[in-house]
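For reference, the structure discussed in these notes is given below.
Omission of a single protein chain aside, the complex is shown with its protein chains in their original locations.
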Amino acid sequence: MPKKPGKNKYSPHFLKRDAVQGFTEYCGLTSVSMEPGRFVTRIKIEKHHLQQDGFVHAGVIATMADHTAGYASFTLIPEDKVILTVEYKINFLRPASGDFLECRAKVINQGKSILVCESEVYSIAEGNEDMVAKAMLTMASVSKERVREK
Amino acid sequence: MPKKPGKNKYSPHFLKRDAVQGFTEYCGLTSVSMEPGRFVTRIKIEKHHLQQDGFVHAGVIATMADHTAGYASFTLIPEDKVILTVEYKINFLRPASGDFLECRAKVINQGKSILVCESEVYSIAEGNEDMVAKAMLTMASVSKERVREK
Amino acid sequence: MPKKPGKNKYSPHFLKRDAVQGFTEYCGLTSVSMEPGRFVTRIKIEKHHLQQDGFVHAGVIATMADHTAGYASFTLIPEDKVILTVEYKINFLRPASGDFLECRAKVINQGKSILVCESEVYSIAEGNEDMVAKAMLTMASVSKERVREK
Partner (left out) sequence: MPKKPGKNKYSPHFLKRDAVQGFTEYCGLTSVSMEPGRFVTRIKIEKHHLQQDGFVHAGVIATMADHTAGYASFTLIPEDKVILTVEYKINFLRPASGDFLECRAKVINQGKSILVCESEVYSIAEGNEDMVAKAMLTMASVSKERVREK
């Protein structure tokens, strides 16, 4: 019996695996945990993540903030929809270094087709953590067909 | 005779080379051109730049937007200062695919220590270009010493 | 004969008048000009627009940036839709004073239901103008019925 469109949600198992492919796999991202409206990821800091001053490049941090919020959103939508990032804003609070980065994202508001999220990125070294960036993101839930047309 | 601090600007030759190292080298970024207050970069789109729907990951686009605006800012500051990204906001206008991405950044306002920039990212395929994202960025010009302390 | 839904656009006459009511009328906003995808407004600077340091309050500038972009968006949508602001980001480039403020807004991308706009706000004194703020805004075009339900 076919599933009714729009009724089922993505499974945690699928999302944790789906979050790591293409660019995020290339960046070394791993899925840590998820619950409805929340997602956590990590990246072990390597030399190829750094910028000209020896800190983690803002692009790595922003990629985590965006991607993790996207998957926090995926936990709330039916399987015939996908999430696209409409826009986001990110503040960098201090230069990032350490052993790894952890990003914790949550959906703070779910509208009919727009989800608003927040992501906090922490640098972790020897058990101490510092918030290095915070982002506020607008996601759109769109039908799979509409994305394929583009 | 030593240079006076704060008088000289970074040379174009240095900046075009300096922009490609660490994470941006890992992402395949190349410097295309620069003039005072402007910088242009490119990335040839590869499979490891994509996300789950087969489009270029927003993180690649955001990395270009941020980094290119940073180097547009570097063209305007003395050699004893460096640029740090305070924050930015980016809108994704359409899914990105094609042969390569080009980012064109410019400084739209230079204050005493804050520079405001805009970056436009285009996807280019068979000679046609589409703007896929636009960002507005706030950069801080800070002394090299202050960065090293962090 | 009834108009087909979604076919007609708002008339310039209607929009220029509609833009000035409620809070914007209270703020002294006037419509200056419009063309498809663009709108221009002005506010004569009065004492009640200022903040604690004697400059125009950022809230006045942001109200103009948002409202003018909203009406630039209204020029492109059918009469059975209205514009709601999803979000925006605004940079304040310098403290604002002078005779009046002028805001020039334009739509830089029109998607199926999302419009991305830019607004520039200038302070004008004795014929000289300075850009005091720039904003990037995300607008949603939604049916009138959906707004009334809220």
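Letters A, B and C name the chains as they come in the text, with residue numbers starting at 1 for each one.
Note that in this section a contact is a pair of C-beta atoms (placed from the backbone, for glycine too) under 8 Å apart; a residue touches a chain by one contact, two chains touch by 3 or more.
Just so it is clear, the model here is predicted, and its values are computed rather than measured.
Visitor: Based on the whole complex, identify which of C:Ala62, C:Ile108 or C:Ile124 touches the chain you can't see.
Guide: Checking each option in C:Ala62, C:Ile108 or C:Ile124, the one touching the absent chain turns out to be C:Ala62.
Visitor: One chain is left out of this view; which of A:Ser73, A:Ser97, A:Ser123 or A:Thr138 touches it in the full complex?
Guide: Of all options in A:Ser73, A:Ser97, A:Ser123 or A:Thr138, contact with the hidden chain holds for A:Thr138.
Visitor: Which parts of chain B face the unshown chain closely enough to count as touching?
Guide: Chain B touches the missing chain through residues 86-87, 89, 112-114, 116, 138, 140, 146.
Visitor: In terms of residues, what is the contact footprint of the unshown chain on chain A?
Guide: Where chain A meets the chain not shown: residues 89, 91, 93-94, 108-109, 111, 116, 131, 134, 136, 138.
Visitor: Considering the entire assembly, which residues of chain C contact the chain that has been omitted?
Guide: Chain C touches the chain not shown through residues 18, 21-27, 47-53, 55-60, 62-64, 66-67, 82, 84-92, 94-95, 147, 150.
In this section, only the chains that are shown with their structure count from here on.
Visitor: Do you know which chain A residues sit against two or more other chains?
Guide: In chain A, residues 86-87, 89 touch at least two other chains, as defined above.
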